[in-house]
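This report refers to the structure that appears directly beneath it.
A protein chain is absent from this complex, but the other protein chains hold their places.
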Amino acid sequence: MIEVIYFAWLRERIGVPRESLQTAALTVADLVAELSAREERYALAFGDLASVRVALDQELADFAAPLAGVREVAFFPPMTGG
Amino acid sequence: MIEVIYFAWLRERIGVPRESLQTAALTVADLVAELSAREERYALAFGDLASVRVALDQELADFAAPLAGVREVAFFPPMTGG
Amino acid sequence: MRVVVQAEAFDAGAELNAFSAQAAGAGAVVSFTGLVRDNGGALSMMEIEHYPGMTEKAIAAMMDQAAARWALVDALVIHRFGRLAGADPIMMVAVASKHRVDAFEAAEFLMDYLKSRAPFWKKEISATGGAWVAARDEDEAALKRW
Partner (left out) sequence: MRVVVQAEAFDAGAELNAFSAQAAGAGAVVSFTGLVRDNGGALSMMEIEHYPGMTEKAIAAMMDQAAARWALVDALVIHRFGRLAGADPIMMVAVASKHRVDAFEAAEFLMDYLKSRAPFWKKEISATGGAWVAARDEDEAALKRW
């Protein structure tokens, strides 16, 4: 099981702030493909990956990063702090 | 008559903060030469002109600047504000 | 060095004074305060979402980088989340150092990283609804100079 968290408009499009998922995905890109294939709301949220950032266990990562050993995956738009 | 003002260590070396002078000097450089020839304390204060700045009527100027029409000449070391 | 991530409002002036007072040996203190922009008199609100846990870690890592790169006496980051009213301070950065160049550069560095690498997302709330603030290309580009 992996904890998946969504922020900002990704959270709004997917409709939940977080969920625990069973996945066989090896990388972040695999997980995105798996979710997008599963339901329309994921396909919509992940439609333009140039506007999506990912963090693995609270560290910024990229879509090629492996999920082995990861407990928490977070998806969000480019950050707008400050 | 021209009003001459000194600041910081120039004031300390010359011994007065300001004085009214009668001068025939045409430029700032002429005035400096005239004063330096007049008394040792001026020669001492103006010994290293690289460390002296000048303002004419409260605007920064250089030593070649003419004194015609100037009412107030100020001599001081490089500024250390901020 | 101190990182504060909170929903509550804060007093930027009081924080600046307290920060300066304890920065022994500092000759220069630079502060940045981010305000909710008041758009032509229209009462604007802002909702800020963040990623609890990651936010604090990401900011602390930025501060460590700044401290490794510039000669700092101290640094402070305060960032709010939740709902903010117009003209409220959103966040502040303060940096103390012996000389001004270190303080200015470290403050700009921290701001550039906070803008694009700290997990905060702003939503502008108006009478007609809410709109997520889009990341600006200039903000991403600003990181390249460091």
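Here the chain labels run A, B and C in written order, and each chain numbers its own residues starting at 1.
FYI, a residue touches a chain if its C-beta (ideal position, glycine included) is under 8 Å from a C-beta of that chain, and two chains touch if they have at least 3 such contacts.
Keep in mind that what you see is a predicted model, and the values were worked out from it rather than measured.
Colleague: Tell me the shown chains the invisible chain touches, ordered by label.
Modeller: B, C
Colleague: Considering the whole complex, which of C:27, C:52 or C:82 touches the chain not shown?
Modeller: C:27
Colleague: Touching residues of subunit B against the unshown chain: what are they?
Modeller: Residues of subunit B in touch with the missing chain: 5, 7-9, 11, 55, 58-60, 74, 76-82.
Colleague: In the complete complex, which positions of subunit C touch the hidden chain?
Modeller: Touch set of subunit C with respect to the missing chain: 11-17, 20-21, 23-40, 87, 89, 98, 100-101, 103-104, 107-108, 111, 115, 138, 142.
The rule is short, and it goes like this: only the chains that are shown with their structure count from here on.
Colleague: Please compute the C-alpha centroid of subunit B, do the same for subunit C, then give the distance between them in whole Å.
Modeller: Using C-alpha averages as centres, the distance is 48 Å.
Colleague: Which residues of subunit B are in contact with two or more other chains?
Modeller: As it turns out, subunit B has no residue touching two or more other chains.
Colleague: Any chance you could list the residues of subunit C touching two or more other chains?
Modeller: Nothing qualifies.
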